[in-house]
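Here the complex is missing a single protein chain, while all its other protein chains stay put.
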Amino acid sequence: METSIVTYALILILPLAAFIIQMLVGRRLPRGGDWVVLTAIFAAFVLSFGVFWRALSGGAFANGPWTWTFRDWLRTPTPQASWTLPMGILVDNVTAMMLVVVTGCSALIFLFSTGYMAGHPRYSRFFGYLALFAFSMLVLVLADNLLALYVGWELVGVSSYLLIGFLHDRALVPPDISPGSASKKAFITTRIGDVGFFLGILAVFAVTGQLGYGNVFQSIGDGAFMGRPWLLTLVGLLLFCGAIGKSAQFPLHVWLPDAMAGPTPVSALIHAATMVAAGVYMVGRLYPIFTPDALVVIAYVGAITAFFAATIAVVMTDVKRVLAYSTISQLGYMMFGLGVGAYGAGLFHLMTHAFFKALLFLASGSVIHAMEHGLGRVGRHWNPDTGEDDPQDMRNMGGLRHAMPITFATMGVATLAICGVPFTSGFLSKDMILGGAVAFGFIEHPQHFLIPLLGLAAAALTAFYMFRLMFMTFFGEFRKEREVEHGLRESPASMTVPLVVLAIFSVWIWYTFDPSAAFREVWTAEFIVKPLPATGTLADVASNEAFAHAAHTAHIPAMLLSLLAAGAGILLAWRKYRRGTISLEAWRTSDSRLYRVLANKYYVDEAYEHTAVAATLVVSRAAAWFDKVIIDGLVNAVARLQVGISWLAGRADKFGVDGAVNLLADAVRAMGNGVRQVQTGRIQNYIVFAMMGIIILFLIIR
Amino acid sequence: MTPHQIVFAILAVVTVGGAVLVAFTPRVIHAAFSLLFTFMGVAGLYVLLAADFLAVAQVIIYVGGILVLILFGVMLTQRIYDVRLRVQRIQPVLGGATALGVLALLLAVIFRTEWPVVAPPPPAPTTAPIGAAFMKQYVFPFEFASVVLLVALIGAALIARRPVSDDEQARRPVSDDEQARRPVSDDEQARRPSSDGGSASTRDEAERRAGRVKEEV
Partner (left out) sequence: MGLQAYLVVGALLFSLGIVCLVTRRNAVAVLMGVELILNAANLNFVAFARFGYGALDGQMFAIFSIVMAAAEVAVALALVLNLYRTIGTIDVDEADTLRG
């Protein structure tokens, strides 16, 4: 079955149209125009699912991706042009999967937002931004060349800026973030990564002269980087920089926890399901460019990130913060999955993670919503200075499973998924990644043993902190006053329905019938084909086969190890929080150095503050000084010069011109005065003058 | 020296001498009388120039009319007592220089010009020719002169008229023209009853002005 341009055009245009309509007239529509955006996104989802189904069951892209190019939209002016920039769309299996993930999650989250954001003064604008975001993400996914990818990339950045900073009218939101600063931080941090990304794009264009994916791969395969393999690795790493920023890998992860300042649906959408996944998608899309060395670096970055973020999540007390670090950790998973060569596994995890992470965020939003309601009912509000009555603080919660059963159940399912417990989708994907990591790090390249080790450690920690979250929130006694507890209610249907839907998609059924599926039996294994490197040779094909085989072999041991890790984590959490055997409070108050390091997130933010931020401030202060003193001074000096000249001119006019005029007048007056003397009024004088005149006349005339 | 020349010399001395006195004597009344001598001298010179009618006319009109008038003028405008103080002339240097200049000029002209002189005819009576001329060539100037005389008479009478003519006018307050002509202050005006109006105030003014160190020259 063939798909047509109309489908993709609609998928792209519907959200864009919704955005434009919403921004222009949204406020005047009934219900603030949220149905405009909802209709658009649900329609896009339907179309996307149609594409996906045709791909999955009908093998639409089995023989190669569907492409459409708009040639020559930008040409160089001279006929001897050696390059043109085509624009177009590329769709293959991965794209189809991404379309479903993006539009599906977006649709459910948009629906959730109608309940969560109800009553907000800028409600319609929020939906406009959501539509813009959806459009940006779709541009990114459907792009067929690096330039369009970058355009979508940047648009996504802008949308996330707008959405994170949506609550900018509040100076602080719990636990201690300012939405304005958070949105700026997100944008700037990802920008740093984007610089590397763009340099990579430019390098690709400079060497190959192409920007379209297929053309680039072809060109590399034809030997564009012949003799300079290090350059290809460098280009790959530069491109990866973008992913480091966008997908919050260490060290550019700092923006993601603060991005929790945005409303919960925003966190769910952007930071769980879609935007952060863009980096992973990009690595997947450009996979053929990366050399094995580049991939190893990617794997290390991912593994370190996964472990690092998990350690911080252990000590966080704010629900959303825990989930944020969890996201960073899981993104690390996806990255190192791609890095070790488990291509299908990485992308598969992207899909499963999207669903259960979105579910986790939405459920936490539901909890927070109820906490706010409970506190507000007795007139208590969050105090930013003391941190009391924070609706997001897990230390204020407890035993919520009684008041919010649906939320509890769905969140439980998602927690199981993220921990990699069998019968969940997360188990399958995480398992595949760990299998690949073990194959890579223990079997094929034993020198990289650290990668799977970190991965397993992260798995254990993930289980630990997620169950910690569950125990602290839903089990035990409610830690606040009774009246507050009485105000807790389950959330409305507009919020719980998406939770349920997402929970349903977090179980194993959809992917394979065998809950303990082997590597190959998940349909994604066939569906998502790992591409050969661009400089691929037959040797690479053979090595891929070998890897797949090794992964399969390592599968069982990996699964056992991961189960062990997860079990250990869960047990530890249970003992700590359910049984109270080990107390976190004691550890906290014991002034442990480890605790402080973790609680301060390894002081990464402080490090940045003192280096990059300080440097930037120095530069900007210098620039400001320059502008104020030199430029303004120059302008002022010119102005003063002007004033001086004017003053001079004024003096000249006053003394010179006026003086001349006055002199003239005075001269005339003096002459007049002089001449006036002649008019003595005495006749005799006149007669004398007459006589003298006569004499003179006589003398003259003779 | 012929008798003609001697007579001429005497007459010339009388005339010019009288003129000198007129010009230089400090007292006006003396000047007036010197003018008499000048006029008589001129009349004599006319006789020498065979202008007999003119000589007589000169005596009658000038001496009998004009000089009398001048004397009247002098006497009407002079105070009874002469207060002779320092004599002051106006611009003596300049005036004298100008006069000398004019004299020099005239003399230069007289002596440098070649006058087309004709031998004078023997003296004859001129009355009849003059009378005839009045009726023939000079009839227009003659009539005109009579008109001028009439106008002059009326004008003189008008100008010399006293401002207050009858009792009724004597009672009336001073008119604006009067006020303009007479620099009299308002307080003075208020103090004074306006019966006499003009002359009284003027007399006071005159008395005041007389106190100044000025002598009419």
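Think of it as A and B in the order they're written, each chain with its own count starting at 1.
As a convention for this text, contacts are C-beta pairs under 8 Å (C-beta built on N, C-alpha and C of every residue); 3 or more make two chains touch, one makes a residue touch a chain.
Since this is a predicted model, take the numbers as computed values, not measurements.
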From the list A:Leu38, A:Val438 or A:Met691, pick the residue that touches the absent chain. A:Met691
What residue numbers in chain A mark contact with the hidden partner chain? 676-684, 687-688, 691
Since one chain has been left out of the picture, which residues of chain B touch it in the full complex? 4-5, 8, 12, 15-16, 19-20, 22-24, 28, 31-32, 35, 38-39, 42, 45-46, 48-51, 53-54, 57-58, 61-62, 65-66, 69-70, 72-74, 76-77, 88-92, 94-96, 98-100, 102-103, 106-107, 110-111, 115-118, 120-121, 126, 129-130, 133, 138, 141, 145, 148-149, 151-153, 155-160, 163, 181-183, 198-199, 202-203, 205-206, 209-210, 214, 216-217
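Keep this in mind: only the chains that are shown with their structure count from here on.
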Chain A partner contacts - residues on chain B that touch it in the complex: 90-91, 94-95, 98-99, 101-102, 105
Mind pulling up the chain A residues that touch chain B in the complex? 682, 684-685, 688, 691-692, 694-695, 698
